[in-house]
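There's a structure below that I have some questions on.
Omission of a single protein chain aside, the complex is shown with its protein chains in their original locations.
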Amino acid sequence: MTAPSWPKLDAIAFGGDYTPEQWSRETWREDVALMREAGVNLVSIGIFAWALIETSEGVFDFTWLDEVVELLHENGISVDMGTPTASPPAWFFANHPDARVLTREGVTMGFGARGMASHSSPAYRAAAVRIATELARRYGNHPAVVLWHVHNEYGVPVGEDYSPNAVRAWRLWLQERYGSLDALNAAWGTAFWGQHYGDWEHVGAPAAAPSVVNPAQRLDFARFTDHQLRQCYIAERDAIRAHSDRPITTNFMANQHNGCDLWAWAREVDIVSDDHYLWAADEEGEIGLAIAADLTRSVGGGAPWILMEHSTSAVNWQPRNVAKRPGEMARNSLSHLGRGADGILFFQWRASRSGAEKFHSAMLPHAGTTSRVWREVVDLGDKLATLNEVRGSRVQADVAILWDFESFWAQDLEWRPSEDVDHGERIRAFYERLWRDGITADFALPGHDLSGYKLVLAPAQYMLRTADADNLNRYVAQGGTLVVSFFSAVVDENDAVHAGGFAAPLEPALGLRVEEHLPLREGATCTVDFAGRPVTADVWQEDLVLSGADVRGVYVDGPAAGEPAITRNRHGAGTGWYISTRPDAEGLAAVMAEVYADAGITPAGLPAGVEVVRRTSADADFLVAINHSAVTVSLSVSGVDLLTQTATDGMLELAGGDVAVIRSPHTADRSAQS
Amino acid sequence: MTAPSWPKLDAIAFGGDYTPEQWSRETWREDVALMREAGVNLVSIGIFAWALIETSEGVFDFTWLDEVVELLHENGISVDMGTPTASPPAWFFANHPDARVLTREGVTMGFGARGMASHSSPAYRAAAVRIATELARRYGNHPAVVLWHVHNEYGVPVGEDYSPNAVRAWRLWLQERYGSLDALNAAWGTAFWGQHYGDWEHVGAPAAAPSVVNPAQRLDFARFTDHQLRQCYIAERDAIRAHSDRPITTNFMANQHNGCDLWAWAREVDIVSDDHYLWAADEEGEIGLAIAADLTRSVGGGAPWILMEHSTSAVNWQPRNVAKRPGEMARNSLSHLGRGADGILFFQWRASRSGAEKFHSAMLPHAGTTSRVWREVVDLGDKLATLNEVRGSRVQADVAILWDFESFWAQDLEWRPSEDVDHGERIRAFYERLWRDGITADFALPGHDLSGYKLVLAPAQYMLRTADADNLNRYVAQGGTLVVSFFSAVVDENDAVHAGGFAAPLEPALGLRVEEHLPLREGATCTVDFAGRPVTADVWQEDLVLSGADVRGVYVDGPAAGEPAITRNRHGAGTGWYISTRPDAEGLAAVMAEVYADAGITPAGLPAGVEVVRRTSADADFLVAINHSAVTVSLSVSGVDLLTQTATDGMLELAGGDVAVIRSPHTADRSAQS
Partner (left out) sequence: MTAPSWPKLDAIAFGGDYTPEQWSRETWREDVALMREAGVNLVSIGIFAWALIETSEGVFDFTWLDEVVELLHENGISVDMGTPTASPPAWFFANHPDARVLTREGVTMGFGARGMASHSSPAYRAAAVRIATELARRYGNHPAVVLWHVHNEYGVPVGEDYSPNAVRAWRLWLQERYGSLDALNAAWGTAFWGQHYGDWEHVGAPAAAPSVVNPAQRLDFARFTDHQLRQCYIAERDAIRAHSDRPITTNFMANQHNGCDLWAWAREVDIVSDDHYLWAADEEGEIGLAIAADLTRSVGGGAPWILMEHSTSAVNWQPRNVAKRPGEMARNSLSHLGRGADGILFFQWRASRSGAEKFHSAMLPHAGTTSRVWREVVDLGDKLATLNEVRGSRVQADVAILWDFESFWAQDLEWRPSEDVDHGERIRAFYERLWRDGITADFALPGHDLSGYKLVLAPAQYMLRTADADNLNRYVAQGGTLVVSFFSAVVDENDAVHAGGFAAPLEPALGLRVEEHLPLREGATCTVDFAGRPVTADVWQEDLVLSGADVRGVYVDGPAAGEPAITRNRHGAGTGWYISTRPDAEGLAAVMAEVYADAGITPAGLPAGVEVVRRTSADADFLVAINHSAVTVSLSVSGVDLLTQTATDGMLELAGGDVAVIRSPHTADRSAQS
């Protein structure tokens, strides 16, 4: 069976997680009536219902679920059927105590939360496949069921597992990866600290030890963990596929949990879906949202995707759970849509009275239908209903930012030159510059075909395979513009320093090597003279050895005072920039202005706080404009605002906090502003 | 046998913990001579002496203890006989390794400190009852023994226990509480995250898990832990009672350890006793002291109580152990006395040379009898000897502050809207206002008969049973004034959000519901326009939906800008105030000034730093006046200062740091100042 690439729905998907098992049948009837009022057309069910479906091992009771599916079906609401394998029942752990997770420090994880099972436990795999099979047999061809939702947020809250089951699986994974112990010893550099292995049975998981554990071993364990999680997904997926032709997904957590290599995961799903929550402490959470949405779209190769979860207002698991303000939920939703989402769903339909997440907002909050949140949910349903024609259109970008999960895993290990270096922060800083400049970006792996992009940014590429470095060098030689930030191209795939020294693999593109890292003391800043303009920077300097690059910025002070800080190198038909320190936002803007010129990119010149992103179909452009500011702004746009069905001729007035989706004739020009 | 409600003593109890087992017999003789010099009339002995009394399992040696008791008796010093069950001997753990405590993270607690036993261990219970019985048999009718001191500070340092013994007891406790698994599943909301239980044997303790564990389960585990501790106490108490008619107590830690529900504990003791230590970082530690003393009195229903432990100077277990300054020990002691204590005891008589507490001050410090501390101890003994007639008098209060241990347990769980919300801080803030205004308060449970109070404050009542809410509504309807602070009445006894939303159960009294919580970002402040006056606040705002309340304060800025912040509602004959944010001290003073007016309460108008509290007997009032400031103040008081036996007619001059106890004719007026 092959699955279609989109659930059978005749509109943009709208709805959320639905947990009827927490409520009475009376409430169910109220629920579906209110869903219809709000325009809900898709709900995800069963995600945490294992204990209520398989009431003891091998004993299934589908009565209540049948009833729920029929009720939804009768009301025209489609079902995203979950497999409940993120939360095995109490009986499962009683029957299979060895399926419990062991932490790195040797603590066996108890019951009472969720996600407690070892993904390497054969008993868990068998049980997960069994219930997925039973669900697929029963609902795989039900007309209400249009999508499968396997498990929930793989890797959260449990990723790494050090249980005996995990250690056994780890050895098999290593045997497959390396073939021989000699290869493993070489890759891990076990000659260091006398860790040479002479017997496969001696190879253990990198559990807590008196000092720092072999980083190559830990990097492989991160790969193994990702692999085990994915194998669990694949096992369930294949079990479902045997009985159902509906598309299958599992909800990612792009830009929130980096333990899964989403590039690899995206290859295994029929539709990419994502959960996204604002980080409340960030007063510009919309930028983090945009990163997540662009990453989700990118791992899916640009195809439309589903926002499987976000929140109508506050979440419950952050230190201070700031509520969304009026209009914010709609702005968030439209930003996801503008960046490629054809489905806008929430966690969750109705707020739970009990349990760990009772303070998480919902479409229907504790305060009920008289509440602001409910009114805005209904309004959002109305808005989305006007956007049917946007479905299937695509976002196009001139810029790619490298995002390599394996490099993150490597860089996050211990004993790096400075704990102030943070790859996530660097990606955000460069992305934020693009966002403010109205420039849409894709994310990419360093080994991808990058020839379609005018500009490639590598804000944090600590680990860079030689072949991938060659790809980047080639990209520049063929005319591309590449920007590389400090502490990049340091190690190979085994966390071993590249022969020739730091950044050596990128010497062709950058025209330099890095002789020595020069971390700054805590809180210290320095100044770079960037083409006559003082730029403030911090955290890091480097001793650069130039082999062709031009000096664009010079350290005025700090350990490398008088030495090159920012360089530009002509290589073939292209240009390679290197920024060996952490400039502040203003300084980065100055550098990027020159980079844009090299790449032939023009910033959109948007008013502050305004986000514009465009989707393009065969027939039209859809420009999604979001005003995050409090003041009315004017945008030079022509077309029809689909939300209001009013025509705009040349100038759109967008009130503070408002959104517009302007359909315009198809343009060849892909710059953000018409 | 029934016990009297006070130890047979002919004066205010004065003394402390005495550990002769740490010293030679020569030192014992010096001790009793010095005790007589200081006026000591009661010492607590045997509290940590198990290993020296029961030298191996079932083998008792009372020789030395007999000798100590006789020596004290000969010198006219009464004995508070401790059961040493807070610190089982090394042989006990060797014989019963399963009696060791297991932490939530799975660490088995080792020997070498104190309090290492599982309170659910049958072996521990049996051993504790055995030694309590043997002690009661031997000393239960000894003329020197006037009081029993069971165990020590239940719940500290060990409360929660996750050992197999605890898990077995937990299941039995749950079976008794819920009767059926259906009831348990409903109460715990196990439909959330798929935690439904189908077998009692699958129900475990809420040990460490990969994510947040079911909060209702954890709340019940806190109740169970409190119950297990109390059952241990009751078992020992009953064993003693079988052989002795002396009153029995165990020392509480009011306002320092919240793991024991002191309302329930107080019902099980003949006399309430309390340990209190200043928090050194608090430059106004006397306010925390007053809270502890008022809480101790309140849980005991207003009866006189014993200050079982406090310190003559510094303690040893805080980050910085600030020593008391001259006169401070006497001020502290008299504040306890003024708030109802008829006994003033210390930890401990003579400073230990060895062990974990050698830097804890004592009545007889390392520096010996030439020291300031010793001189002040002797002086305090002299002072207390003048106050015999105060004994048995009672404190009366017009204000009650709600203090519900179960609500604290619930609120302290994870994943609340903001980690900046702290129930203890709110209680302190409201109490501190009363303290500065010279207004004495009781503490109460929300279900108590509150009709005797003019004013009831609910600074933090996150968990509020519906029946208790009804009680508060009734209190207001019948003329009371109620003040409720934000994040109150949120959940029921199972940590489930009240139907109808936040604060719904108090809608009659308050005339509003809370639609949404609006936590502020870290460090953010906002302004409330309170009747024309700007009040600074922080941490929290709320979206209120008024159903009758008048708006007294409006948010000027922040997420609820323009919306109500502080409200006042007429309900029946009374008034319900609601404060939906955290005003600063000045702002709270402004609000409370209006509240006082509603309640018919007049602040005492005391000079800054002066504490006044009154005890009333059948014949007289005893006004305890304490000048915590450094300057002499004048107080409008008439009567005789018992400490100096001088008459005061209309105006008392109280020197900086000084204390007075003024006996005056009985007055009907209970306001603080004559």
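Letters are used for the chains, namely A and B, taken in the order the chains are written, and counting of residues starts over at 1 for each.
Methods note: a residue touches a chain if its C-beta (ideal position, glycine included) is under 8 Å from a C-beta of that chain, and two chains touch if they have at least 3 such contacts.
Just so it is clear, the model here is predicted, and its values are computed rather than measured.
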item	value
Sole contact to the chain not displayed, among B:175, B:371, B:386 or B:629	B:371
Contact partner of the left-out chain, one of B:48, B:139 or B:578	B:48
Option touching the unshown chain, where A:497, A:573 or A:631 are the choices	A:497
Absent-chain contact - pick from A:106, A:179, A:319 or A:534	A:106
Sites on chain A contacted by the missing partner chain, in the whole complex	105-106, 188-199, 201-217, 414-420, 491, 494-497, 499, 501-502, 513-522, 543, 545, 559
Those residues of chain B which, in the complete complex, touch the missing chain	19, 21-22, 48-52, 55-56, 84, 87-91, 93-94, 101, 106-116, 157-158, 280-281, 283, 313-314, 316-317, 319-323, 325, 351-359, 361, 365-368, 370-373
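Just so it is clear, only the chains that are shown with their structure count from here on.
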item	value
Between chain B and chain A, distance of the C-alpha-averaged centres to the nearest whole Å	49
